[in-house]
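Take a look at the structure below.
Left out: one protein chain. Kept in place: all the others.
Take a look at subunit A:
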Amino acid sequence: MRSKGARWIAGVLSIAIIGGALIGCTGTKQDEGNKPAADSPLLDGGITNATGFPITKEPITLTVGIAYGAHMGDITKNNIWKKIEEKTNIKINLKVYSDAEKANLMFSSRDYPDIGFRMDASGQAMSDAIDAGDIVSMDDLLQYAPTWKKFFETNPELKKQAIMPDGKLYGFPYAVLNETSYNLRDQWFINQKWLDELGLQIPTTTEEFKNVLMAFKQNAGKGSIPQNVIPYYILYGNNIGGQFDMYGTFGVYAPGSYYIVEDGKYKSQATNPDLKEPIKFMADLYKNGLIVPEAFTDDWGRYTAAISSTPPLVGSMTSFVDQGQNFKDGKWWTPMAPLKSPNGKDPLIRRQTKSIWPRNFVIFKNNKYPVASARLAELLADPEWSLTENFGSEGIWWKKNADGKYELLNPTSEVADADKPLSNYGIALLDEEMFNDKIVNDNFTKEGTREWAYVHIYKKYLPAKDLNYPPLPSGLLSDMEKQRMTDLGQSLNDYIKTTIANWISGKGDVDADWDAYTKKLQQLGLDEYIELNQKQLDAASKLGG
């Protein structure tokens, strides 16, 4: 171990010396100066080439940790690992963490892999590991990953999301800056086939929406509407498919939690009296059997089973992805605009934060080949590699056209595990330029797709300012403050969640109970919670200069 370390240090030193010497020589010895500074036989102890492929002179093995649930398929079967080995001489040995606890346990026992892809460990675990020096800083390695270096230099806002409290970068990001993806959270769908069968129009106001749902319910068992129809389906309290877009339709922005950032100020929407109206509307829907009790009891598995049932059970719902594009008997779902409400406020649809996953490729200190690892990250940022990483295998999910552009494809049959994308479980670099100029996506012209709906329906309903809480590194507050924030957040959120659930399901009356509710939130420490979040936000804005 020690001798390897010493060799590594010697390697770095000799690069520095050679580099220094070359800078001194520029102008006089032009030819030699053009050679890359790092063309030294001593990188990673002499194993790694500074440029060109393969990355390593002889085959090496790197262990890569990745969080990947068993229900998503077998990630070890993915073609990309074989592709990497063929191109780089680096054999990837995957260590799969099937849940967050396993990843947390790995961190607390410090039994690290060589490289960590997305690991889903808590922010605390990650920042503890960084504090301990267990994760290698990118400072010395970015020179081997010029594409990423340039990315951080040209995107200071995104770099801010990646920087840790000590001002350094500790990983390569998943950076897929697709406007239609990050700017819009859920689309709001209505069952077009049922509308057609009943001769109804897509609703544009909350009143019309209720009438349409009523019609779905009253015609249960007729035509293609099943007996046990769910007129409007929400997975209460959930960011995806939850009730938050109903608040937005009444002009109250709640991005998936009840907190927003307005002009740099952390603000609670849970105490915003405008929230009463959408709650009353939902209570009315519930009373009429248009929101069903399963909204409160279903878990994610049963929810997805219900919304993807063929033929559909659901009249209206919100969802990120397009539903039922491939149904044989025609298209069922149409995206619709958020509804106009009686309060006259402009309806909103939720957006996501334009963000990267800043540490989806971290190098642990026990990794004997940090330079080779950084070069691997560089390879993975290549546009065509990134397309494969983000969308899936070439020829199935995308193809290169004669004009040099990349066309996205919609596979019509079941895709094998080997050809699935890594998406945000790995890294990729596809910036806005790529999406605007290089990627051809038919969906923009296909009515009813997410891309089409973004442009034609949702764009104008996005809130003008970026109100979402930005992604922040852990470690901006002291441990005690952080623990206090966790405790307060937990009890506040539990109370908000239960109280609003009760109001919607007809237990208690929102008008009568509102004052007691806001008072209780104060009692539970809402102000202190806001203060702590504000402090964290302020600390983050000073990062990275």
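One rule holds for everything that comes next: a residue touches a chain if its C-beta (ideal position, glycine included) is under 8 Å from a C-beta of that chain, and two chains touch if they have at least 3 such contacts; residues count from 1.
Heads up, the rule we're going with is that contacts and distances are computed from a predicted model.
For the chain omitted from this view, which of "XdhC family protein", "U32 family peptidase", "Sugar ABC transporter permease" or "Imidazole glycerol phosphate synthase subunit HisF" is its UniProt protein name?
For the chain not displayed, UniProt's protein name is "Sugar ABC transporter permease".
Which listed residue, A:R110, A:K222 or A:K265, touches the chain dropped from view?
Missing-chain contact among the listed residues: A:R110.
Which one touches the absent chain: A:T76, A:S122, A:T271 or A:Q534?
The single option touching the absent chain is A:S122.
Thinking of the whole complex, not just what is shown, which of A:D139, A:D494 or A:D538 touches the missing chain?
Candidates A:D139, A:D494 or A:D538; residue touching the omitted chain: A:D494.
Residues of subunit A in contact with the chain that isn't shown?
Interface residues of subunit A facing the absent chain: 100-101, 104, 107-110, 121-122, 124-125, 128-129, 131-132, 134, 228, 236-237, 289, 292-294, 296-297, 302, 479-480, 483, 486-487, 490-491, 494, 497-498, 501-502, 505, 523-525.
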